[in-house]
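Here is the structure we will look at, set down as structure tokens.
One protein chain is absent from this view; the other protein chains keep their places.
The block that comes next holds subunit A.
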Amino acid sequence: MLCHNGLLGQTTSQTGVETAGVKHSMNPFDELSVEESVRIREKNKAPGGVEDICVISAGPAKAVDILRTAMAMGADRAIHVETADGDEGALEPLTVAKMLRAVVDKEKSNLVILGKQSIDDDAAQTGQMLAGLLGWPQATQASRVEFSGDSVEVTKEVDGGVETVRAKLPMVITTDLRLNEPRYASLPNIMKAKKKPLVKMSLSDLGVTNERKLKIIKVTEPPARQGGGKVEDVDGMISKLKELGAL
């Protein structure tokens, strides 16, 4: 029997990124993770089938909406690790990884799929740290996941091409954009998701403290792109080209 847990990193924002009044939606990479978990089950990819898909999110109360969406997409149950709203509740990748390790131990999971990075601080560290803490193999930036026997073959997106790796379960997979196209949450499933179990926990329940090792010094926007100029006619273009030294 394969026990399968799709685990999601946290989805709220960090210092410097506007969050107030913004529609909270699932990190697109996490969305891919949920979709892939559900597809592994639906397409009977894993020998022995998928027993359980559990999603987890650490974040303020609003994270529940995201967990419900994940359950509407096909996850069986959810764990919400509640953190304080705003900066105070922000978690560093290592803390998230420790928290996930605690959940994995508790739930006896054998496959963890998470997004390759968050979309606020873009650290892209949690999956790797989690694999390190668990001592499991990892396949990051997955664009294809296939099962053969008790091993999993993962095609990874790397600079300039793809890399294929194989490992035995248990393992950690982080997802990249080309992996799949997440489904829409259908109404009947949204309604069903309301009745699926959602457990609330705190970091201390999992024996993790929110320890800060990093200090964000500054978050700045990239310099605004210089708009292109427009010339009126051929003469204008020639003088512009001359001005730029191209002629």
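By definition in this document, a residue touches a chain if its C-beta (ideal position, glycine included) is under 8 Å from a C-beta of that chain, and two chains touch if they have at least 3 such contacts; residues count from 1.
Basically, contacts and distances are computed from a predicted model.
Choosing from "D-2-hydroxyglutarate dehydrogenase, mitochondrial", "Exosome complex subunit Rrp46", "serine C-palmitoyltransferase" or "Dynactin subunit 5", the protein name stored in UniProt for the chain missing from the display reads "D-2-hydroxyglutarate dehydrogenase, mitochondrial". When the whole complex is considered, the residue among A:135, A:188 or A:223 that touches the unshown chain is A:188.
When the whole complex is considered, the residue among A:28, A:49 or A:86 that touches the unshown chain is A:28.
Interface residues of subunit A with the unshown chain, by the touch rule above, are 21, 23, 25-26, 28, 31-32, 65, 69, 177-182, 184-188, 190-191, 227-228, 230, 232-234, 236.
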